[in-house]
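Note that one protein chain of the assembly has been removed; the remaining protein chains are unaltered in position.
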Amino acid sequence: MSDYDVTFAKEARTVTVREAGGGLQLTVEGHTHEVALIPWVPPTHFILLVDGSSTPVVVMRAGEELRVTVGFDQHRVRIARSVPVPRRGAGGGSRSSEVRVEAPMPGLIVAVQAQSGATIEQGAPVVIMEAMKMQMEIRAPSAGRIRSIRVQAGQEVSKGQVLVELAAETTA
Amino acid sequence: MSDYDVTFAKEARTVTVREAGGGLQLTVEGHTHEVALIPWVPPTHFILLVDGSSTPVVVMRAGEELRVTVGFDQHRVRIARSVPVPRRGAGGGSRSSEVRVEAPMPGLIVAVQAQSGATIEQGAPVVIMEAMKMQMEIRAPSAGRIRSIRVQAGQEVSKGQVLVELAAETTA
Amino acid sequence: MAWKVLIANRGEIAVRIVRACRDLGLRAVGVYSPIDRRGRHVLLADEAYALPGDAPADSYLNMAALLEIARRAHVDAVHPGYGFLAENPSFAAACEHARLTFVGPPPSVLAECGDKVRTRERLAAAGIPVLPGSGPVTDADARAAAERIGFPLLIKAAGGGGGKGIHLVRSTQELPSALRLARGEARTAFGDDRVYVERWLAGARHIEVQVLADTRGHVVALGERDCSVQRRHQKLIEESPAPGLSSSMRQKLLQAAEHGARVLGYVSAGTFEFLVDGDECYFLEVNARLQVEHPVTELVTGVDLVGQQFRVARGAELEIAPPVPVYGHAIECRISAEDPHDGFLPSTGTVHALAEPGGPGIRVDSALAPGIEVTRHYDPLLAKVIAWGTTRAEAIARMKRAIAETAVGGVATTVPFHLWALDDAAFQSGAYDTQFAGRWEARRPRGDPVRAVLAATAFAHMEAGRMRLPPDRQNGRWQKTAREEQFREK
Partner (left out) sequence: MAWKVLIANRGEIAVRIVRACRDLGLRAVGVYSPIDRRGRHVLLADEAYALPGDAPADSYLNMAALLEIARRAHVDAVHPGYGFLAENPSFAAACEHARLTFVGPPPSVLAECGDKVRTRERLAAAGIPVLPGSGPVTDADARAAAERIGFPLLIKAAGGGGGKGIHLVRSTQELPSALRLARGEARTAFGDDRVYVERWLAGARHIEVQVLADTRGHVVALGERDCSVQRRHQKLIEESPAPGLSSSMRQKLLQAAEHGARVLGYVSAGTFEFLVDGDECYFLEVNARLQVEHPVTELVTGVDLVGQQFRVARGAELEIAPPVPVYGHAIECRISAEDPHDGFLPSTGTVHALAEPGGPGIRVDSALAPGIEVTRHYDPLLAKVIAWGTTRAEAIARMKRAIAETAVGGVATTVPFHLWALDDAAFQSGAYDTQFAGRWEARRPRGDPVRAVLAATAFAHMEAGRMRLPPDRQNGRWQKTAREEQFREK
């Protein structure tokens, strides 16, 4: 028997898992379900059986989060084994005035438009990226001074990679 | 560089293999070909590239034989590394008067019709097998005396498994 | 609440019926034997329940277990597919008794069509020509019946179709073992070992007519199918329209089928089988079920036959009326786990990987998925490839292309037979009959044997090189190396 802390839609619940026969018994909010997660198309697609009823689901890990797609809905779920973990707001207000501008997709850096040390406005383009024949301007999320530029034109970056560090003008 | 003795359609040839770049150079009967065998649908289906030209092939191992299907033709090929192996006729006339009746397919033994010690005619049914809703009588390949019955009704057998041993009436 | 349908079958036909349920907004309930638990029909169904054993008698012929699942899952209807219990009047009656709608003909019609001799007599009385045959016979009666009817003749299972339990008999001596095998197969396939005897015409064409009938007296014939490409009475290729059939013969067959369906009070989808021998045609029997080859009719008529079965089962009127127009030409090739290079004997094993065709004009009805087991317990049919073209030549060209794209990794299939047949001049001309498939044995090789030598040598060389890798499951070895290849060479 194992307990998991499951945080979903900003609410934490405890889910108890028991292994029974070929499947799992999951108890959440007082209800117990017979559950099986059958690999369908690895590594991401499963058939979820809940009390005999079947639903295709997609589960992908994105850092500490699981992204679970059921039908066309995607749910972001944080999950940890019984020992409570400190809650971190999902992308919520860091107190630091340092802002990291990350690549929203994997791709190629076409051009870097920001200059180190320069002061820029919120929304100013800092980098142009390209992937799959689509180009995209990555813009400054807030006004501030460019602390460092971490990429150069012609470089490949992965999704989430830090492109530019910005000392934001704190308005707080 | 490796040499292989390749026996095909009762004729033995030597094929020389050289590894070159990403592919292979095969020399047979004085002609050298650039060859690659690209896995297509494992474990049996490949794309054979010969001098840039592409053909789907199916290669299956059946005992010491490779069964190579190109288009609708199947070729049975025996192959061994340079050290010559003693030739064995493909199913050809054993001199022994002992005949082993083998299962021609995997399946279930439905009934055994031969009796140990009995003398039977050529073509007499010895066993009835079933697979995929098809039943089949396995018949004696020659007249003789049943030496031993190696299966019983209700038993599963694999392809090639010995069902009955027969002391054949040698007509030679 | 959506109607809930128990699909009392497995394999590609269970997948087909799940798809029909989805298209109509019905809820699909699957069943599975232990070995089928990862089957495509199980993964696609809305709910799925286990059956106790693998043998047909324990699983898809297990009426008690099926009815118990129907009760537990609160289903409204049962679709039997083809084979197994599809033509079993007791099962249909048991469904009715349990207040479940049986998606097929009513028990009385199943009983009537199951009594082949009675059906033949009724249709003969209605003016439709028939071949001489017997009713269900004991082994003792079979000889007299055979001598009255004449050789060659067929022993056929009374309890179902699909080529199971059919054996050709050319002389009195062959009779006992044919009876024995036919009864054995019929028992396994349909749980019913009754057989009967029927005259056989070598060199005739096997042509059948698809009919649909509703409970309100509407009957419609949806064109014919030529199913003459058979091996061991198992159909391998079917097409519609039948090539080279005169329009007068076509009309005669369609009218005979519509007339016959009315005479029998037929309801749901069914097939009237005929032998066509020159200018003569003979009614053989009614297949009182959806058939394997129904997609060729769907492709040329645009009608969803399973959808219409559900309509009829709910008491609604058919949405179509005769004459049904036919567009273009459709051909089906059955991909079965039988090795054409080894006497078409069953091939079993694990399907490691697969390639299925696609593109213009191609429909695939398949139960294949990586990892499934092909076992001796069930029919060897794995998938059907169906090609449509504006002309027969276009349909054949597309089918050739599609079959060349079809690969089942780890199990021998009928693919090489289809490559040969589609390329054969007699097939291409349309002038073929039920003897056609026998010519496979006498085929001449086409390929270049040097390629086989090169492929074998490259294979042996690669295999020798791989031996240095950590040992793996015998069957999994190539799968593993294939994947490593992909990663390594990037």
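Here the chain labels run A, B and C in written order, and each chain numbers its own residues starting at 1.
Just so we're on the same page, a residue touches a chain if its C-beta (ideal position, glycine included) is under 8 Å from a C-beta of that chain, and two chains touch if they have at least 3 such contacts.
Computed from a predicted structure; not experimentally measured.
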Visible chains that the absent chain touches, using the contact criterion stated earlier: A, B, C
Option from C:R363, C:H377 or C:R392 whose C-beta touches the chain left out: C:R363
Touch residues of chain C, complete complex, unshown partner: 15-16, 19-20, 22-25, 35, 37-38, 44, 295, 298, 302-304, 306, 327-328, 353, 355-356, 358-366, 369-371, 373, 390, 394, 397-398, 400-401, 404-405, 473, 483, 486-487, 489-490
Where the unshown chain meets chain A, residue by residue: 2, 4, 6, 8-9, 13, 15, 17, 22, 24, 26, 28, 33, 35-46, 48, 50, 55-60, 66-75, 77, 79, 81, 104-108, 110, 125, 128, 130-137, 156
Missing-partner contacts on chain B, residue numbers: 38, 40, 47, 49, 52-54
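What we mean here is this: only the chains that are shown with their structure count from here on.
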Gap in Å, rounded to a whole number, between the CA centres of chain C and chain A: 49
Averaged-CA centre spacing for the pair chain B and chain A, given as whole angstrom: 55
